[in-house]
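Omission of a single protein chain aside, the complex is shown with its protein chains in their original locations.
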Amino acid sequence: MDPMNYIVLAAIVFTIGAVGVLVRRNAIIVFMCVELMLNACNLAFVAFARMHGGIEGQVIAFFVMVVAAAEVVVGLAIIMQIFRTRRSASIDDANLLKN
Amino acid sequence: MTSTLAAGGYAATTAADGGVLSYAWLMIALPLLGAAVLLLGGKRTNAWGHWLAIAAALSSFVWAVLSLGQLLGRAPEERSVTVHVYQWIKVGTFDIDLSLLIDPLSMTFALLITGVGSLIHIYSVGYMAHDENRRRFFAYLNLFVAAMLVLVLADNYAVLFLGWEGVGLASYLLIGFWQHKPAAAVAAKKAFLINRVGDIGLLVSIMLLFTTFGTVTFHPVFESVDGAGRGLMTAVGLLLLLGACGKSAQLPLQAWLLDAMEGPTPVSALIHAATMVTAGVYLIVRSGPIFEAAPTAQLVVTIVGAATLLAGAIIGCAKDDIKKALAGSTMSQIGYMTLAAGLGPIGYAAAIAHLVTHGFFKAGLFLGAGSVMHAMNDEVDMRRYGGLRTVMPVTFATFGVGYLAIIGVPFLSGWWTKEGIIQAAFDSGGLTGQILGWVTVLGAGLTAFYMSRIMFLTFFGTKRWAKDANPHESPAVMTVPMIILAIGSAALGAVLVVNYTLANFLAPVVGAPAHEFDLVHMLTSPYSLAALVLMIVGVAYAWVRYANDKVPVTAPKGNFITVAAREELYGNAINEGLFMRPGQQLTRATVAFDDHGVDGVVTGIARSVRAASENLRLTQTGFARSYALTMLFGAAVVVVTTLGVNLA
C-alpha cells in the first residue's frame, strides 16, 4: 500500500466535513464538521511526517489540536450566547448583518 | 492732457514723521474697537454701550481735529502724508499695503464724518432710547464710522474698496435694523443688491487699473495716467462712475435710496444724507486725474449728475413721506455735486464745499424730521402734520435754518456752495456749460419748492394730526446736536467759501481755484439772480399751495407728472421690467435645467448604481452557509487549477 492512501483518506474526510459545514444548520454540528476537517488535516500532517521522516508534521498537528481546542472553547461559548439571546442554535438565524 | 494735479500735491507725498499723523489709524481703530466691544460684549454693555460708542466717535473726531492741526502746520505742498499701517496683501508683484493717505481732501471728509457722526451718535441716544436693541444700533453706527474712514483715508483703491464694502455692509445692517418690519428687510436687501451692481463697476475698474499700471495706489496711478490710452481711461472712468452711482444713488442706480428711509432716522441722516451717499462724489474727485484723461467719462458724469439733480427734485416734490421727500432732495443735491465733480478741476472744490455744507444742513433736516416723527408717534406722512412750529419751537428753528440753507437763501451755507456749483457749471463754457448751468438754476427753483412744501406741510397750516398724536419737543440730547448742525448750516458755507478757504486748502489735491474770490460777482451775476428769482417763485408757489387750511389729509390724485413722481419716476418699474422679471425667468429656467438636466444625470447615475447594488445585494443572503459555499468553490477552483497546471 502506498502511504498516499492516507492523504486520500484525509481528503475524503475533509470534503465530508466541508459538506457537513455547508448542509447542516445546527451550529454545534457545523462546529463538529469543522473539527472533522481539522482532524483530516492532522491525519495528512502525521502521514507526511512519516513519509518524510521528520517530526515537523507531528508538531504542526499538535499545534492544530491546541488551537482547535481554544477555538472550540470560544466557539461554543459564542453558540451558547447566541442561543441565550435568540433561542436558536441555527446558524441561519444569525443573520443580523443582512440588509 | 494737462494735469494740474500731477504737478501739485500728488507727486509729493511724504511719510508721516511721528506725531499725531503717524497714529492716524487711531481714527479708524477707535470706532472699530467700539463696535467690536459692543457687538462682542453682548447684553453686559447695554447700560453704557451707547456712551462708549459716542466716546469712540468723539475721540476719533478729536484725533481728526488734531491731525488737521498738524496738517495745517505743514507747508501746503507737503500736506499729503502717507501713513503705512501694515502690509496687507503681497502676492508676486501684487503688493498692497494698508496705508492711509492724509491729505486735505481726506481730512475734510474725515472731519465731516467724525464731526457729523458724533453729533448723530449723541442724537441717537435720545432717538433710540426706547429701542431694546440700542446697543446693537450704536455698534453698527461705530462700524459705519470706521468703514467710512477707511474709505476716505485709503491710500489705494484696494483699501478704498475695503471701506466701500464696509459702509455698504453697515448701510445694509442699519437700513434693516428693524428687521421685524418686512419693508425694512426688503429695503436693506434692495440697497445691498443695487450697491452690488455699482461695486462690480468699481471692482472691475480697480482690476483694469492694476492690469494697466501694476499698482492700485493713488499717486503712482495718477502719475502714469497720461501714458495710458484714452479709451482705457474712459472705460475706467465709466466703471468708476458706475460704482459712484451705486453708492451715491445716482441714475440709473438711484432706486434704493428712497426705500432706505425704512432705517432709523439717525441712519438716514448720517449714512443716507451726510456721508456714505457722498462717497461716490469723493471717488470721482479723488480719481480726478483719471476723469481728466477721459473727457467722455467726464461728460457722462455731468449728464448723470444733471439728470439725477432733476429726477431727485421732481420725486421730492411729490412724496408725502417726509423722509422720502428729504431722500429725493438728497439725490438731487448729490446730483449737484456729481455734476460739479464732472466739470473737472473748476468744479472739484465746489463739489466738496457743497458736500460738506450739505452734510450739515441735510443731517440737520433729517434730525429735525426724526424729531418730528419722534413727537408724532413715528408718523411719516406730512399730510398728517401741520402747525407744529408752536409745539416744537427748537425743532422748528433748527429745521428752518436747514431749510433756508438748502433752498439757497443768500449768505447761508447752501447759497455759498450752490452758487459755487452754478458758477462752475457756467464757467465750464460751451453749450454744455450753458445747459448744465441752467439745469442747476432750475434745480435751485425746484429745491425751493419741494423744501418749502416740506416746511409748510410740517410746521405751518392747520393741525392735521392723527387722533392719538401728542407732539412734544424732543429732549436736549436730541435738540443740542440739531442746534449745532443748524449753526453749521448757517455759517459753515461762509467760512468755507469766503476767500475760497476750502478751495485753497484743497488746492494741493484738486488744483487751485480758477480765479479770485469775488463776492460782488457772486451776488450780481445774472445766473445767481435767476436762481434767486426761481427760488422765490418756488417758495411762493409752495406757500400758496401748502401753507393754508386746504391741504387734504389724503393725497389727491394729481396729474400724470405727480403720479410719476410719486412712483419715483417709475425707477422701480423699470428695474422690475428690465432686470427683475427677466432675472426671475432666467432663474426659473436655470432651476428647471438644474432639476431636470443636471439632477437628471446625477440621479440617473445614482439610480443605476442603486439598481446594480440592489441586484448585487441579493448575493448577500445572510446565510453563513452560502458564504462558506463560495469558499469551498474557491478551494475547488484552486485544486482544479493546480491540477491543470501540473498536468500541462
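Order of writing sets the labels: A and B. Residues in every chain begin at 1.
In this section, contacts are C-beta pairs under 8 Å (C-beta built on N, C-alpha and C of every residue); 3 or more make two chains touch, one makes a residue touch a chain.
Quick note on the criterion: contacts and distances are computed from a predicted model.
Think of the chain that is not pictured: of "Probable cysteine desulfurase", "Nucleoside ABC transporter membrane protein", "CcmA protein" or "NADH-quinone oxidoreductase subunit J", UniProt labels it "NADH-quinone oxidoreductase subunit J". Between the chain not shown and the residues B:Gln87, B:Asn377 or B:Ser626, the one that touches is B:Ser626.
Mapped onto subunit A, contacts with the missing chain fall at residues 1-9, 11-13, 15-20, 22-26, 28-29, 31-33, 35-36, 39, 42-43, 46-47, 49-56, 58-59, 61-63, 65-74, 76-81, 83-84, 87-90, 92-93. Although one chain is not drawn, its touching partners on subunit B can still be listed: residues 621, 623, 625-626, 629, 632-633, 635-636, 639-640, 642-643, 646-647.
In this text, only the chains that are shown with their structure count from here on.
Computed from the mean C-alpha positions, the centre of subunit A lies at a distance of 86 Å from the centre of subunit B. Across the complex, subunit B meets subunit A through its residues 617, 620-625, 628-629, 632, 635. Remark: subunit A residues 18, 21-23, 25, 91-92, 94-95, 97-99 touch subunit B in the complex.
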